[in-house]
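Omission of a single protein chain aside, the complex is shown with its protein chains in their original locations.
Let's turn to chain A:
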Amino acid sequence: MGLVWLCLLFPLAGFAINALLGRSLPRRAHGIIATVAMLAAFAVAWIVLADLLSLPHEEQHRNLILYNWVPADGFNATFGAWLDPLSVLLLLIVTGVGFVIHLFAIGYMAEEEEGQRRFFAYLNLFVVAMLVLILANNFMLLLVGWGGVGFASFALISHYFFREEAADAAVKAFVINTLGDVGMMLGIFLIWVTYGAVDYETVFRNAGNAQTGTITAITLLLLVGALAKSGQVPLHTWLPDAMAGPTPVSALIHAATMVTAGVYLLVRAWPLYELAPATLTTIAWLGAFTALFGALIGLVQTNIKRVLAFSTMSQLGYMFLAAGVGAYSAAIFHLLTHAFFKALLFLAAGVVIHAIGGEEDLRRMGGLRDKVRIAWVAYGIGGLAIAGIPPFSGFFSKDEIIYSAFTSTRGNVVLGLIALLTGGITAFYVFRSFFLTFYRTPRYGIGHGGTEAEHGHGDGLHQPGLEMRIPLIVLSVLAIVGGWVLIPDAVHLFEDYLEPVFAYPAAFNAPVHAAGGATYWMIAIGAALLGAVGIGAAYYLYVLRPALAADLAGRFAGIHRTLFNRFYVDQLYDTIFVRPTRAFGRAFSGVFERGLNGLVNGAGYLVREASVTMREVQTGYVRNYALLILGGTVLLIAYVLFTAV
């Protein structure tokens, strides 16, 4: 169990080596160091899992304390790991998916002259922060990881900091996430005030000892943090912009791991949320709304990574919906499968972008099916998984959520229908991007002259190397089989595995939704059919009749424009928050500029003027000094004489 600290230590060492000693290492070494560190952490994670599973079911929650972190009067926080099936599962996902994406990044970033060291150092640092977030045994340590991943995300979005768009996106992500952090901090303060502790064990065990109103406030404040981190409406605007970072970053941070931290928090703090039904209802509706909202915007986006970003937002909406209706294990199940298929989609998109020299616009792709066959296969598998086509992983996890939305005591028909409908839209827009990328005639131009000789291909495309192919293959397999750990009425591996998480504290248990029966299969088949219809519609519109798609866009120009501009939310925020803040700042900077500068400059001016006047006294003639001394003495004596009486 104690080995879990090695999981933290390996990426930390990778970061330290690259950051401190990296300058003297060759360019290729940075990626290899970072990747090996991840592999080591991944291996250790399996040992931790084996250790955990060797314990009896009811004891599978361990509070490993490394040292007393903040010992203060009346307040105590330890630096420790909370190991239970949930945190260990996340540990495996982060180190495992992290490892393959690191491997992919070696190939993806290979041509970069500068910045590889920085890139891999930050990537490792991100993993460290993410693991702190996951493993934390108290809310305060969780916040450390929470802020850490925010910083790593900022640093990696702005990897190409010389591009204004990337720098702006990084600032935007950081500001919005900080907003969430503030909400979370207030939540943690309230937890401390209410329960007198911040560690999970005490808080969860005493969860019921507080007023419902207080718990609702706590959960809502924590939710603000979760919304910001997971890109949920209304704090979602940073996520699409974050795609300005390199593609492996989008895959790892803005799809597979960091953005799921919000879901993790909700599930981690389930004893609190269980006691705050109002918050759960809010989460369910926000999640359902975000799922639909993201999917609708994804319909018309022209940048392949943005399509995937909106789909991430939408899929995270599903997870929030699941948590909101109390189906915590379904949320985590979807988190797991989503990590596989969304990382796969991003990496496949990365291969395409890499192949055609950095182009991300769907309108300038096309016809790449036979050119980069592995990307075609991988993107197809990822697409089928996200569309919920059996037997791909997304089918099982998404239907679990849709089923819960319909049948849970907290769910209702409207939530279920939104989830169902969104599934169809998801299939449509993902396959729209698939067909636009890989089918019909090529619309790209290759700008790289030297690549032909380099790679030995006549078409001038960058072909992915082995280090990029292996991750695609691994993730493809996982995107297919990843869902087979939970097949209603047949396999209950996943539910059984997570069960200890929801059995502790024993005072009350989370409602367990054993999906299955005729209702489940009806919904599942309906969802799969809807997905198939979505794919078929995309095929019809973007392969068979591309003119019709343009025609439709023209006929519904108003709707198209609204969707394309993402419902003008960015513009709205810009008008309400950004511009007034900037104007306020400018006004104040004027005041301070004049006021403070005036004060400082005035002091300097006064001294200078005074000395210019006073220096006249210094004539350099001895007799003048003597005269002054005499005058001074006379005055002094006069003073003494006239006051002494």
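Going forward, contacts are C-beta pairs under 8 Å (C-beta built on N, C-alpha and C of every residue); 3 or more make two chains touch, one makes a residue touch a chain; residues count from 1.
Rule of thumb we're sticking to: contacts and distances are computed from a predicted model.
For the chain that is left out, the UniProt protein name among "NADH-quinone oxidoreductase subunit K", "ABC transporter permease", "Manganese transport system membrane protein MntB" or "Acyl-CoA dehydrogenase" is "NADH-quinone oxidoreductase subunit K". Between the chain not shown and the residues A:67, A:162, A:621 or A:642, the one that touches is A:621.
Although one chain is not displayed, chain A still touches it through residues 615-623, 626-627, 630.
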